[in-house]
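The complex appears here minus one protein chain, its other protein chains still in place.
For chain A:
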């Protein structure tokens, strides 16, 4: 149901890759995450098999949201952390959820917003919801 992008599929060298790294900005072969989070309403960065990520996905799905999921593994973790640090200003904890191009937080923030009722308006703002 959801778009789970494998990191390698995003590399410009592979067919069907959608992310194009701007020249000189990143190491060759890595994905431009800045563009990724800007282009997608909801993006979840999580370690493969992480159970907290599973919970985040369930919560978002419950609102009818199909988040873009970026699987973080040993190969790309360094690069992902670097890029996200530059975007956010600090090293992120996984799972990391971006809504409307901005870092929303981790499971705790998503859960808190879900309970307080703030999540839905934010999702709607980011055009993640169709209703």
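We adopt the following convention: a residue touches a chain if its C-beta (ideal position, glycine included) is under 8 Å from a C-beta of that chain, and two chains touch if they have at least 3 such contacts; residues count from 1.
Keep this in mind: contacts and distances are computed from a predicted model.
Hidden chain, UniProt protein name from the list "Hemoglobin subunit beta-1", "Transcription factor TGA", "aldehyde dehydrogenase (NAD(+))" or "Large ribosomal subunit protein eL14 domain-containing protein": "Transcription factor TGA". From the options A:31, A:44 or A:107, the residue with contact to the chain not on display is A:107. Considering the complete assembly, chain A touches the hidden chain via residues 49-52, 54-55, 58-59, 62, 107-108, 111-112, 114-117.
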